[in-house]
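One chain of protein is taken out of this complex; the other chains stay put.
Chains here go by letter, A and B, matching the order in which they are written, and residues are numbered from 1 within each.
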Amino acid sequence: MTESPQWTIDPDRALPAESGTRGVAREIYAAVEALPIVSMHGHVEAQVFVDNEFFGNPTELLITPDHYLVRMLVSQGFSPGELGVASRHDPALTEQDPRLIWRRFCENWKLFRGTPTRYWLEHELAVVFGAEMQPSAASADALYDSIAAALQTEAFRPRAILDRFNVEILATTDSALSDLSAHDKLGDLLGPGRIVPTFRPDSLLHVDHDRWTDEVRMLSDVSGVEVANYESFLSALRQRRGAFIAAGARATDHGHLLADTTPLPASEARRIFAAALRGEVTAEEAQAFSANMLYEMARMSVEDGLVMQFHPGVLRNHSHGVYGSYGPDKGFDIPVRVEFTRSLRPLLDSFGMNKDFRFIAFTTDETVYSRELAPLAGCYPAMKLGAPWWFLDSPEQMRRFRESAVETAGFYNTSGFVDDTRALASIPARHDLSRRIDAGFLARLVAEGRLGLAEAVETAVDLTYNLPLQSYAARN
Amino acid sequence: MTESPQWTIDPDRALPAESGTRGVAREIYAAVEALPIVSMHGHVEAQVFVDNEFFGNPTELLITPDHYLVRMLVSQGFSPGELGVASRHDPALTEQDPRLIWRRFCENWKLFRGTPTRYWLEHELAVVFGAEMQPSAASADALYDSIAAALQTEAFRPRAILDRFNVEILATTDSALSDLSAHDKLGDLLGPGRIVPTFRPDSLLHVDHDRWTDEVRMLSDVSGVEVANYESFLSALRQRRGAFIAAGARATDHGHLLADTTPLPASEARRIFAAALRGEVTAEEAQAFSANMLYEMARMSVEDGLVMQFHPGVLRNHSHGVYGSYGPDKGFDIPVRVEFTRSLRPLLDSFGMNKDFRFIAFTTDETVYSRELAPLAGCYPAMKLGAPWWFLDSPEQMRRFRESAVETAGFYNTSGFVDDTRALASIPARHDLSRRIDAGFLARLVAEGRLGLAEAVETAVDLTYNLPLQSYAARN
Partner (left out) sequence: MTESPQWTIDPDRALPAESGTRGVAREIYAAVEALPIVSMHGHVEAQVFVDNEFFGNPTELLITPDHYLVRMLVSQGFSPGELGVASRHDPALTEQDPRLIWRRFCENWKLFRGTPTRYWLEHELAVVFGAEMQPSAASADALYDSIAAALQTEAFRPRAILDRFNVEILATTDSALSDLSAHDKLGDLLGPGRIVPTFRPDSLLHVDHDRWTDEVRMLSDVSGVEVANYESFLSALRQRRGAFIAAGARATDHGHLLADTTPLPASEARRIFAAALRGEVTAEEAQAFSANMLYEMARMSVEDGLVMQFHPGVLRNHSHGVYGSYGPDKGFDIPVRVEFTRSLRPLLDSFGMNKDFRFIAFTTDETVYSRELAPLAGCYPAMKLGAPWWFLDSPEQMRRFRESAVETAGFYNTSGFVDDTRALASIPARHDLSRRIDAGFLARLVAEGRLGLAEAVETAVDLTYNLPLQSYAARN
């Protein structure tokens, strides 16, 4: 099959097909299409905006760093190295020619049919870069050249992109050990509160992590608190949270395998911490300690006002071989079932009714929305339901999220869309898709006589703009 | 946003938006819209109909006792007391002004968008009470006054409501310890079989329940069987079941955390029962005993013909703080995952092929419909699949129930809608919604060439009226 060379992107894409509902959806979407982007949970590095350098080439921007895209090509027989992913041990495994990698991608465009990657890339290529042809063997080189040329213009420098995309606020995700110097500079360059850090202490909370003792040493250095025991560990974490708040942080972010939040008696926490410092901790102890630390992070959020974000349930680095050759975050992180109702009970029982606590839960297991997360968010004032995340930020999944969660949690116990991406160029595509899916869902409620149109429009604006700002508001 | 003051409720609400399918759905719905209500599983108190007193005010009728509604407002920052819920220890926590509570509700009407509470209330306010405005800060007082006035008319006394709503039969849910005197009086007042009791022995079957020994003592009193050991305990339960049958009961009802139905050797059941009487039972023993009692309840159903209803999988009183201050049933009961296939095997293996046994299973975990419950209901003649219940009796969930269960279980292994409600005024709204969703589902089958229209209409009538009557028929 040959693709038509002319590429017109559908202005009604991702809206419902049925004509009556589509008409309503268009009205709702029109009210949110141009709203500023509020991006409260992302993974672009702050330093990119400090440096503000031209991106090197289309492959470096769009292919190699995108683990969604890389894994799909790997699933069909390419090695990660053939797509430009750096090998840890053998540089010969890694293709150096970005144009050749780009061709591999373009020749396999059909593999992405029906996936969100296809949807986002279509938006990025056609809308952001003005491409006039779909990727294919025939179009690969011309596409490469046109994008490469665009990347060398002022309009595509990182800070210019931020304005062009109408990003009002962007939260990065930062190690608890970060000295936050990039954010300090960004405060000067862009004004306060445009790009804000997020406190992510995972590597410090998993005491059986390989490099944990190194990290604890670095924590002492960066915090100025000598970490000698559990109490000083908590103090150092408090110091870092304070530093993040001073740099504009709104939230913390926690990725754990399990959702357990059971606190330990202080004596037991002390004992495990000391054992961990000696390198003598068991897997069970480490797990118990990490659950305890979630509880402690909640307690600190009550004190300092940082919103606590939590996303358990992904088994990292499923293939030891891929991890050994290429490292983490290469598309081999696979969800597992997670239990929330019992696991969150210690945390919510202690802090869930507290007006000073704010907690946002994410999942990659869609079955928990109706059974566990919506009922919890639908009663505890501290808790909001995070947007469909990672594997779930696709058209069908975002639609099912609304169909599963809203009836029990309502719209107003959800926290608004987060793009969760490392891929700067995909940010508007992702937010736009979310706006379209929400417009379609609301339009169906209107078409089925379950909501008024004016209410639907107001709700769409709230979901797009007001709820994420409120959910992540700095404490006054 | 200001709401239009005129409030016209959509006659096609909750029917499919697509015009062809909607046309078919209208035809199907027209055939069931006016059928009598068969309400075989509810929670209105029998005494309400004996007393037949005027309802006090709109708040007392519609807000405070509705845990769906209360928990949503609590999730957004109100305390239960601020919504009129009585505190166990501190009367000062509870707002006494019903009009003020009503205003709080009206001002927060938008929180219910997309929820079944919104849908039911719209029906109650507009259809039952003839309200002409949506709730809002502006309309609160006028709405309050008009409903309050209606409540002081003869037409809104409880027994008049029953006629007005066209309720053919209403099953209440009653403690196994009930003396059933209210039902005796209702037999005289309304004729036999209009309002019937349901035998719910949960508190007696969980032997580690706080007040269990008190309840056993009360069981001795009410049954006239001195409960001294496991055998006399079973005899007393048999006596109560007989008394319920004499009062018109059709069914028993069982809420357990787990679905386990493994019987114990009689000697072990005796031993645990004796230990429980001494207050020396472990949690594991109590769990094993409750599983055993489900098995025994099934055995008794074979003997006496009561339909056995079972709904496991809800962790009660998730927040100890809310429970401590306000007691149970305040919206803090949260579903957990439940396993049915292995758990029900002892019960179904023994009684599932028995023509004298009837068993209806409910769930709050929608994932078990296609995987476990529909396959079981689709082979065992004793088993039927209960309606989507509690968190699941909403438009999207009722639609997904049909989409998940019917292909394997068929329509005729489902037992028909139950409203499961304490909120008397919401009964017609709930049944009407179910009829609309079933009409929409059947209409799609017709529109997709999977079912004939005449068959669809016949099926809708069966689902609405014939199946619940048959599923809960008294044994001849």
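Here, a residue touches a chain if its C-beta (ideal position, glycine included) is under 8 Å from a C-beta of that chain, and two chains touch if they have at least 3 such contacts.
Since the model is a prediction, treat every value here as computed from it, not as a measurement.
Checked against the full complex, the one of B:Leu83, B:Ile101, B:Val207 or B:Ala447 touching the unshown chain is B:Ala447.
If you put the hidden chain back, the residue from A:Thr115, A:Gln239 or A:Thr262 that touches it is A:Thr115. Summary of contacts with the chain left out: across A:Pro58, A:Pro375, A:Pro395 or A:Pro428, the touching residue is A:Pro395. Checked against the full complex, the candidates A:Ala30, A:Val336 or A:Ala454 give a single residue touching the omitted chain, namely A:Val336.
Hidden from this view is one chain, which touches chain A at 1, 3-4, 9-10, 12-19, 71-72, 74-77, 110-116, 118-119, 315, 318-322, 331-332, 334-337, 364-367, 391-392, 394-397, 400. Although one chain is not displayed, its contacts with chain B can still be listed: residues 18, 20-21, 339, 341-342, 345, 348-349, 352-353, 355, 367, 370-372, 374-381, 383, 402-404, 406-413, 444-445, 447-452, 454-455, 458-459.
Here is the rule we go by: only the chains that are shown with their structure count from here on.
Chain copies chain A and chain B are related through a rotation whose angle, from the C-alpha fit, is 120° to the nearest 5. Distance between chain centres (mean CA atoms), chain A to chain B: 40 Å.
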